[in-house]
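What you see is the complex with one protein chain gone and the rest in place.
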Amino acid sequence: MRNIFNYIDRPSPVHRLTGATKFICLLLWSFAAMSTYDTRLLVLLTVLSFVLFYISKIRLRDVSFLLSFMAVFMILNNILIFLFSPQHGVTLYGTCHELFSLGGRYVVTKEQLFYHLNLVLKYFATIPIVLLFVCTTNPSEFAASLNRVGVRYTIAYSVALALRYIPDIQKSYHEISQAQQARGIEMSKKQNLVKRLKSASTILIPLILSSMDRIDVISNAMELRGFGKGKKRTWYMARPFKAADIAAMAVCALLLGASITLNVINGGRFWNPFV
Amino acid sequence: MNEPIVEFKNFGFQYNAQAEPTLYDINLKIHKGEKVLIAGPSGCGKSTLAHCINGLIPFSFRGESTGTVTIMGRETKDLSLFEISKTVGTVLQDSDSQFIGLTVAEDIAFALENDCVGEPEMHDRVQKAAQIVNIESHLLHAPSELSGGQKQRVSLAGVMVDDVDVLLFDEPLANLDPATGKSAIELIDEIHKETGAAVIIIEHRLEDVLHRDVDRIVLMKQGRIISDTSPDVLLSSDLLLENGIREPLYLTAIKYAGVKVTEEMLPHSIRSLKLSDDDRGSVVSWFRSTPPRVREENRPYLLRAKNITFSYSSGHRALTDVSVDVRKGELIAIVGTNGAGKSTFSKVVCGFEHEQEGEIEFTGCDWKNMSLKERADHVGYVMQNPNQMLSKPMIYDEVALGLRTRGLSEDEIRPRVEKTLKTCGLWPFRNWPVSALSFGQKKRVTIASILVLEPEMIILDEPTAGQDYRHYTEIMEFLRDLNSEGVTVVMITHDMHLMLEYAERSVVFTDGAVIADDTSAGILTDPDIIKRANLKETSLYDLAVMCGIEEPREFVQRFIDYEREVFRS
Partner (left out) sequence: MKRSPVRTIVAIGIGAALFFVLGRFVAIPSPVPNTNICLQYGLLGFMAVLFGPIAGLLIGLIGHFLIDLSWGGGIWWSWVIASGIFGLLMGCISRKIALADGVFGKKGIATFNITQIIAHLICWVGVAPALDIAMYAEPANKVFVQGLVGGIANIITTAIVGTLLCLAYAAAKPKKGSLKEEN
């Protein structure tokens, strides 16, 4: 099962970019979206991300489960922020335009709503890009990409190993958990927390200790085939950069540049329409 | 004679953590192009010997050595692990741990990547290696999409990309079904002939390895080489039996018939075996004089699974209209290849998964609404690897776990645990930590932790996987004792010896359906079933045919019955 990360193999311009390009773009893009609260740029990023999503031929139903999960997360986070800090927008923007009151300190202001709008835009500007990365990057290319962006190959390879052994470990977990449940181990809500954690440990201990044994076997197998001998290594799945890769990285770099420039022009991370 | 490619001179080795040396006074030469089998019981030092050849000793495992090991004339301790790996390619027993890449192609390329080989050349060499082992149509597959045999082929390709001069196989048959094991041996033989590399096979399943010729067999015992000779010489001696290695079944059979095995009979394979008319006559008269055993009358049903159909949530259909009956007190085997549905079937019986159609009846009660935990009071499930079941440091606590979770008081628990420990032969170790036990003893602890719940039936997944003949016999005799005390035993296995020698009856699964349900001797003499279920004909069948016995199936059955009597007395 290589599909824990939902890789969907379809021919599209986004798929054709190398993994390294997509990884760099993901980083540039998410930092651009993270650093700014300038609504104009966030709208631009959102529109662009939707366009890219369309080009990549990923269909909504491919990712509907993940999207609904993120939607719940986003709504909860917004509600939490409002509950904890209903006047956060007022503090950030320095003005106060009251709209209506929900009682007590919960007075809804234009500033607060505008802040929430920006938060939601940030989600819309990044989620499609992360999904895109996940759905169009072959996991096999991932380690090679990390190495290419300057991560030491040994560490990049530990990421590859994690991806390789996740399905195996997931399967063992499932089998161990079934066998232990037959012996009466329960993790249901009926028990108190401490008991539940102890029950969980009777499944985790065999899982983790047997994984520790594997570490030795795997590292022997790797050394027997020459892993770790040189300062460098090549990658079977690596592909050379093409013009489209350079262009994609340039565009993303520009977006990050724009984000930083706007922060300087706005004198902070917030674009303030209230003054 | 050319120069030896691997040479041990008065070599000894002691691991740092151990009180006694593991290898003593080893003198061994392996020449270019030779094919050598290294055999011996568990703990005889054969794996340690392999580590000395591939360089894990001295570079990964620390210890004290005496004497020398040279590869291509240079001492291993003056080389590096990487240099040795250019000469010696190792295929490990655990192909899941050796499969490091995310896909077949990446795994084959692993050694090349580490060598900084450029892309076009790398793709070319991977393609070539994949072709040799016949896996080139699966280059983009993930390990989870491959069978055990295919994974092993990938491991082999992964060491062959480097044009090594020595191929070292550590227990290549341990995780394979019989038919796949047979083709693995054939593949190793082809590669040996094509590449001219020296091949060293470490294995205790002699008969299966000898499916293709080997030049020499090195027999080890307690850290020493006790015999280094041709297969024919070794097989005509009594050394194997004395050292806990199983000899080929056809040889056991002709010995029962009173025939003396000699080197001239070419006993290394059933195909080469030459029997005189007298010898054949002895086998036939042994067969005629061995009485058929009286079968017991049918006992009442314990478990009746009727028309079970099951699909996983992914949509993969795992069982189609499966019906299996188990009678009280039986000891049966469920056999079939990986993915044939035998494990899924046992999961449905235990309630880990729920059938979509069909019903399960246990001692006449419908099990539809019985929970996993309730079923566990009647049917116990023992996993293949005991390390995946053991969660308590102390044996007593491990065995008591199932009772504690059922809320019994310590006063009620103690006598039940103690009784179970006695039944399982663990009483002397009752205050030991689990970690101090051997693999076979750990297996007993897991069986004890299930038996303490007093189930009427236990299901064991591959009870003897990876065990040598002695441990195998120990585990199986224990199960047979349990069985004679009334516990019904169901074993999931692809070990043919196990089904033949211990299971009265075998149920054969293929592609999620039951294709045969018969005596084990009947199944292993039915060419059609053998082929469909990836089994292998037993050499006893060939022997019967060779001696002109017209009922080979009956011959096999009487051999098993006879052996059982011999073993009991």
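The letters A and B name the chains in turn, as written, and every chain counts its residues from 1.
We adopt the following convention: a contact is a pair of C-beta atoms (placed from the backbone, for glycine too) under 8 Å apart; a residue touches a chain by one contact, two chains touch by 3 or more.
Here the structure is a predicted model, which is why all the values come from computation and not from measurement.
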Hidden partner chain, touching residue among A:Leu161, A:Ala244 or A:Ala258: A:Leu161
Touch criterion as defined above, residue of A:Leu45, A:Val63, A:Ala144 or A:Met237 at the omitted chain: A:Val63
Absent chain, residues of chain B that touch it: 16-17, 60, 62, 391, 393, 427-436
Hidden partner chain, residues of chain A it touches: 4-6, 30, 34, 37, 63, 66-67, 69-70, 73, 76, 80-81, 83-85, 88, 92, 122-123, 126-127, 130-131, 133-135, 154-155, 157-166, 168-170, 173, 187, 189, 193-194, 196-198, 200-201, 204-205, 207-209, 211-212, 214-216, 218-219, 222-223, 227-228, 269-270
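Rule of thumb we're sticking to: only the chains that are shown with their structure count from here on.
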Centre-to-centre distance between chain B and chain A (centres being mean Cα positions), rounded to whole Å: 43
Chain A - residues contacting chain B, complex: 1-2, 139-140, 160-161, 163-164, 167-168, 171-172, 175-176, 178-186, 201-203, 205-207, 209-210, 213-214, 217-218, 220-230, 232-238
Interface residues, chain B side, partner chain A - complex: 54-56, 59-60, 80-82, 85, 90, 92, 94, 96-103, 105-106, 109-119, 122-123, 126, 142-144, 158-159, 347, 350-352, 372-373, 375-376, 380-381, 383, 385, 387-392, 401-402, 405-406, 449-450, 453
